[in-house]
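Got a structure for you, written out below as structure tokens; questions coming shortly.
The other protein chains are all here in position, but one chain of the complex has been omitted.
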Amino acid sequence: MLNTLKQINSTSAFNRWAGLEVTRAQSGEVELTMAFREADMAQYSGFLHAGLIGGLLDTACGFAAGTVAGSVLASHFSVNCLAPAIGEVFIARGRVVKAGKKQVFARAELFAQTGDQLKLVPTGDAILVPVEER
Amino acid sequence: MLNTLKQINSTSAFNRWAGLEVTRAQSGEVELTMAFREADMAQYSGFLHAGLIGGLLDTACGFAAGTVAGSVLASHFSVNCLAPAIGEVFIARGRVVKAGKKQVFARAELFAQTGDQLKLVPTGDAILVPVEER
Amino acid sequence: MLNTLKQINSTSAFNRWAGLEVTRAQSGEVELTMAFREADMAQYSGFLHAGLIGGLLDTACGFAAGTVAGSVLASHFSVNCLAPAIGEVFIARGRVVKAGKKQVFARAELFAQTGDQLKLVPTGDAILVPVEER
Partner (left out) sequence: MLNTLKQINSTSAFNRWAGLEVTRAQSGEVELTMAFREADMAQYSGFLHAGLIGGLLDTACGFAAGTVAGSVLASHFSVNCLAPAIGEVFIARGRVVKAGKKQVFARAELFAQTGDQLKLVPTGDAILVPVEER
């Protein structure tokens, strides 16, 4: 499962650019890791940009859904910004809340790591729609 | 107002990397434009990645809020993915729905341009919290 | 279309209790009206309760979706509370944003009427899933 997700991850140009790695996967759960680069990932204050926050949370939800439902497309995602996204490494953990035939509901949490410390920064929700395999 | 937003936009490393431009601004409304690059902006199927979709919508909402409320931080944003984000250029239009003292509600629409055609792809909502100017 | 929705509306016990009426309907758009009753519809401050706000917005989205997609079930709805819901009559206007085969995206606005004045109070979004007719 981990290898399949790593392979899918490598087919996304944006994920390659961001250095996104799939670091854990099991049925209904995944973990993604991304090192912060101030030179091209920051917003106005030097924190992680909302685009990368949303991208990490959406990808964690989509990959978690993928472990139980095959190919999926996100139809909705939302992000709650609990705290400024400041850290050296970002770790997103996604899990399936409910997998139906027509829709999969998933959630994800994004943690900012600085030294040994992990801090929960935003959380996200997504609705994924299973698609027929090509 | 347009020049102020252009200047703020230029301070975000991610916005510079993405080639995001502020193309219109008036009180409560902004337009952003970004050319698609398949080499580093695509997801698995070659469409615009959710991270850039979310980043464009969130930025359009934040800049629209900024035109009426000064510095703001997003506390929540959500995205509805109406159609696959396929296009040569992406145009995000954000507008303020309600500007309160504690919170600003904004909405944005993302259009994909291919040749002369504009197609609405996702829509987004954000809640922005005004912050004291540094 | 209006008569079909009025008939469906009358089959919901909660809608009957709330005195919800379908006052307009055309393809992709509906309007609902409900008179406020302080005796059983208020929250702590005497304003319209969030349950009724959500119920009106969700129903307006669902009925709007129904005009183009037949029977639907809501899988997600969200509400932005722009202003306190104070009024004598509440009017919800829903419209379809995008009707796909698997999902219908709809939006609604809730207006509070006091005398001749209409004020936008919350807005809502819903995702509706078409179901097979029984």
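In this document, chain identifiers A, B and C correspond to the written order of the chains, with residue numbering beginning at 1 in each.
Everything below uses one rule, namely that a residue touches a chain if its C-beta (ideal position, glycine included) is under 8 Å from a C-beta of that chain, and two chains touch if they have at least 3 such contacts.
None of the values given here were measured: they were computed from a predicted structure.
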Sole residue of A:S10, A:S71 or A:T123 that reaches the chain not shown, by the stated touch rule: A:T123
Where the missing chain touches chain A, by residue: 78, 80, 82-83, 97-98, 100, 105, 120, 123, 125, 127
Contact footprint on chain C, counting only the chain that is left out: 8, 11-18, 38-44, 49-56, 58-59, 62, 73-81, 84
On chain B, residues whose C-beta touches the chain left out of the figure: 75-76, 78, 102-103, 127, 129
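Rule of thumb we're sticking to: only the chains that are shown with their structure count from here on.
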Middle chain, criterion being Cα centroid separation: B
Centroid spacing, where centroids are CA-atom means, of chain A and chain B in whole angstrom: 20
Whole-Å gap between the CA centroids of chain A and chain C: 33
Gap in Å, rounded to a whole number, between the CA centres of chain C and chain B: 29
For chain B, residues contacting two or more additional chains: 78, 80
